[in-house]
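Every protein chain except one is present and positioned as in the full complex.
To keep things simple, chains are lettered A and B as they appear, and every chain counts its residues starting from 1.
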Amino acid sequence: MGTFIQQLINGLTVGGIFALIALGYTMVYGVMRLINFAHGDLCILGAFIGLTTLTSAAGGGHPGAGLLLLAFVVSVIVIAVAGVALERIAYRPLRKADRLAAVVSALGASMMIENGIMLVWGPQVHVFPSNLLPATTWHLAGATISFVQVMIILASLVLMIALYLFVNHTRFGTAIRAAAIDQDAARLMGINVNRVIASVFIIGPALGAIGGLFIGIYYREAYFTMGWTYGLYAFIAAILGGIGNIPGAMLGGVLLGLFNAFAAGYVSSSWQDAITFGLLIVILLVRPTGLLGERVAEKV
Amino acid sequence: MRRAKLGTLIWAAGLALPFALDSSWVSVAAFFAIYAITALSEDIILGRAGIFDMGHAVYFGIGAYVTAILNTTLNIPILLTIPVAMLVAAGVGALLSAPLIRLRGDYLLVATIGFNAIFVLAMQNNPGGITGGSDGITGIGVPTLFGLQLESQSSMFWLDWVALGAVLLLMHNLDGCEFGRALRYLKQDELAASTLGVDARKVKTLAFALGAGLAGLAGTLFAVQLSTVSPSSFLFTESVTLFAIVIVGGQGSIPGVLFGTALMFVVPQIFRGLAEYRYFVFGIAMIAVMVLRPQGLLPRKRIAT
Partner (left out) sequence: MTALLELDGVGMSFGGLRAVDDLSFGVEEGQIVGLIGPNGAGKTTVFNLITGVYKPKAGIIRWQGIEITGAKPARVAGLGLRRTFQTIRLFSDMSVFENVRAGCHLAARQQWWQGLLSLPAQRREEAELTARTHEILRRLDLDSVADSPATSLSYGVQRRVELARTLAGQPKLIILDEPAAGLNESESAGLNETIYAIRETGVTILLVEHDMNVVMQVSDHIVVINFGRKIAEGDAASVRANPDVIEAYLGRDSDEEDV
């Protein structure tokens, strides 16, 4: 029972992070039908920027909770700007081109950001300062729940609810959903599709930066290739839920987090990733549109 | 026809490279030949059939591992392992294609990424103790031809260069045969192609088998060149590079794919001193090429009748 609850909490924590990052993939895909391969790297860039903000603002001293908030703010702003710039430079010129051109451009952007991080911060693993947050822990039926976990789970939940409300209950959210269904029709209805696209490249990377910083804080480390690893997981989560579908990404993230946590508890960890990828392939075959995605009939 | 003759001449001139270059550059030329074969084989699946294969390193890796295992454990001569490596890779390609071709576009791309990841993890986990885990397999022998040991870098280069020549000939013939055209019909409009009688499943499976088989050949040559194989040579990033070569060079274009290979594998050797900037610059270059020339650097020419 203790193990079960422990894995449940661990899974929810990681799942919340996956979901935050997965939202960026799914929103961009929904509106542009593009897999933004650079998204994972943007998120980890967010972690690095947050880390640098923390250490430089602390000026050698010990960073406290207030500085942590500052780190989040700086990181979110920088990454949102980077996201918009990325769209302008690497994706907008290719909207009418062969889909594969945009895919390669996205792969190039990923390579550029990942290696840019390495050039600035170096190839070594950076350790996040300890005691950033209260070391308070709670004990529940033999499981230990840390303050960080509670914070990540709650913050992810709040952000997801906020995004859900924004997309479903505001005018601009309706515009996003309309553009996702049919860009041309949306344009004819007077929706500024460029603004919609810019907005998903603000919201997605902003949430991703928070997710990236959570990864850094939770695992207490950051290294330049991390974007691929976590990006891929989040991407799988987005597919699992049905790529292009916002609640799907949330569900997919949480489920994948739980799946990983329980798999780690019962399967040898060296095969755990293989099982995750196997699961991905099975889902693609059985239900390619994911758990919440709709089936799209091809018109002849 | 003129292009084909020019190509043949360039290839023939390439045979003289070992006399003009020092041994480290001959090895660069050998790697170029090996990666060119791999990229051309990816082009069959991605550039010609239009199947978004982002896991091509799997077949390259299978070829390398089959040769490494057969040679180091059973002492089978390298050249005899080539047909086995090609057949195993082609078989796996055909097998994986069965589920893959039911998927469309991006979903297929994601599934091939998944297969690549599983392949690497499987090699690392050393199933049955035959893949050597993360360290891989070392001590792969040198090929012997008519009792002659192809030990020097130059002789290995010639082996690779001849293999590349053979693959180029196949690719050239592919353009002028029904199977090659069927790939293009499917890529352009699968529904229209099927109403003309193109059996999509059969043609795509063949494309996978052929592309995988040729990648398997390149894998053998790779294992011989390095005399060692390890999972890190077949990571998903290798597949991404192969994918990018085809798109950046020009889909379905032999000169395009060769040029793309040269850019991705030879140019970095020239700037070896700036190694750490390499991928950063690559990334920028990939974006720039796509934005400025989305059809690729040397796109396929329309074939006149």
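In this section, a residue touches a chain if its C-beta (ideal position, glycine included) is under 8 Å from a C-beta of that chain, and two chains touch if they have at least 3 such contacts.
Keep in mind the model is a prediction, meaning the values are calculated, not measured.
For the chain left out of this panel, the touching residue among B:A13, B:A98, B:V162 or B:L196 is B:L196. Of B:L174, B:A212, B:L226 or B:M264, it is B:L174 that touches the chain left out of the display.
Those residues of chain B that touch the chain absent from the view are 170, 173-174, 176-182, 184-185, 188-189, 191-200, 206, 210, 302-305.
In this text, only the chains that are shown with their structure count from here on.
Mean C-alpha positions place chain A and chain B at a centre distance of 33 Å. Chain B meets chain A in the complex at residues 46, 52, 99, 102-107, 109-111, 113-115, 117-118, 121-122, 124-125, 191, 236, 240, 243-244, 247-248, 251, 276-280, 282-287, 290-291, 294-295.
Interface residues of chain A facing chain B in the complex, by the touch rule stated above, are 29, 33, 35, 89-90, 93-94, 97-105, 107-116, 118-119, 228, 232, 235, 239, 243, 270-271, 273-274, 277-278, 280-281, 284-285, 288, 300.
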